[in-house]
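A protein chain is absent from this complex, but the other protein chains hold their places.
Right after this comes chain A.
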Amino acid sequence: MKKTLGILIICALMVLTACSGNNGNENSSNNTGGNAAGGTTEPADPYAPMTETVTISIGKEAAVDPKLPSGSTIEDNELTRYFAEKLNVKYTNEWQATGDAYMQKVGLTLSTGDIPDVMIVDKQQLVQLVNADLIEDLTSTYESFVSPALKAAYDSTDGYSLASATFDGKLMAFPNVSPGADAQNMLWVRQDWLDELQLEAPQTMDDIINVTKAFMDKKGSVGLLGNQVIVNIGTSVFGFDSIFSAYNAYPQLWTEDASGNAVYGSIQPEVKEALAKIRGWVQEGVIDKEFAVKKNEQVNELVVSGKAGIFFGPWWLPFGMLADSVAQDSKAEWVSYLSPLSPEGKMNTHMASPTTRYLVVKKGFKHPEAVLKTLNMQFDADQLQGEGIVEKDAYNWMNMPFSLLLSNYDDKEKKAKLVQDVIDGKANADTLQGETKQIYNSYLKDKENPKKDLAAWSQRHAFLTGALPLIQDEKINRKVGIYYDQTDTMRTKWANLRKLEDETFLKIIMGNEPVESFDSFVDKWKSQGGDQITKEIAEAAK
């Protein structure tokens, strides 16, 4: 009897202590929670690990070619392991998809309503999610936990990025910041061919055409390359964006006319002039006609196999196609020029919206600060290009937990300039850190043994050949759009208007329709919803 009583008492004591232990735990977790929400005077550490392991499920956009060695996967590689360990967070990929399929998968996920803790959406989807109240308000998380470096990156777009993710004063998503360099196309030319034929570097559009003709006659190459998508504001490889802007035409960009009204670039008379020019060159055969029926990969092959020596494209091409070209033919020297120049001696170019993707956190997710801390670290890891984190795996930013591109707006040209100053002896090599140090090392390595190490070749030339010219602000006229999002009417009418535009432009260029059909396109565009949309945008851009 006594024994049983004793046992009962002991049990009761144990239960009591257990309870009080629990209480203590709850208190402490409440405290951290309070800190996160309140953003008290004491700033929280943007890199502190979570007190208890947090699991984040992700709708993951995987890299097309992640280049991971065996033993590493998209969900579990050196980068994800590093983040998991440093922050005490477990990242699980609820599902993954690549490229266009990712946005389609997100679209389908939205319709089921069963969204993962974190995924990346476009503006239209963000608006839907906000209206449906399915995502977390991140305002206080951002204020308390953003790292100074990431904050500087967001500030580098003059507030555009954060503003576009803010609804009624609440930050509802972490926007991406893509470097402004991506949208500025340059002319890429085979310098070894230019030298061999003793030609000057092309400056005006006429020069470009003459060089192309010389390449066709003397080097047996195809003409100037093109892309089925003739203009792409974001990133355009082989597109005719530069030709249009040389004639002061900015298709697909919403701009202001002389009197400050919102106008759509594609329906301006300058576009007609540019179309007529391009059409002439296609007829002459200076522009390779095949672009209209070929997929981009097939056009890539022409460059890689040495059948093409001149085209328009962005700064990063040495990282892909051009490295393949050099691997095929070690004599190939690719150089980029700010060309064509307008009569004023400047290269015109359209600028893209720095923010097109938004990282959203599911409503009710307990630790949004874990997401922001991950982004803080992702930004730093990307600035270092994975230095000190990856050993066996090749560095690819998309192998980090969240596929959200975060960069300073002027990141590329600025880094290129820093390295170039060291090369020119204007600065000391000690001043370089992280990615700039790597670029400098790549430069040294490739200079000593040209084209032996293709990774070094790519990094050297993407920055020092591709991005460096973009630092010359005085030679570039950058046209920024007044509005990059979608309005209500666009949701239903835009697909049709774009089809009308794409078809008409391509048909005029290919000579299937007379240049005059541009005028009837403008009328149709206006009457089929274009006027309505223009009004909405004038309203929204105010």
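Keep this in mind: a contact is a pair of C-beta atoms (placed from the backbone, for glycine too) under 8 Å apart; a residue touches a chain by one contact, two chains touch by 3 or more; residues count from 1.
The rule we apply is simple: contacts and distances are computed from a predicted model.
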Among "Dihydroxyacetone kinase, C-terminal domain", "Putative aldouronate transport system permease protein", "Sarcosine oxidase subunit delta" or "ATP synthase subunit b", the UniProt name of the subunit that does not appear here: "Putative aldouronate transport system permease protein"
Options A:T53, A:Q124 or A:S305, residue touching the unrepresented chain: A:Q124
Full-complex contact with the absent chain, from A:Q198, A:N428 or A:T492: A:T492
Of A:A63, A:A84, A:A97 or A:L110, the one touching the omitted chain in the full complex: A:L110
Residues belonging to chain A that touch the chain removed from view: 100, 104, 107-108, 110-113, 124-125, 128-129, 131-132, 134, 228, 289-290, 292-295, 298, 491-492, 494-496, 499, 502-503, 506-507, 510, 512
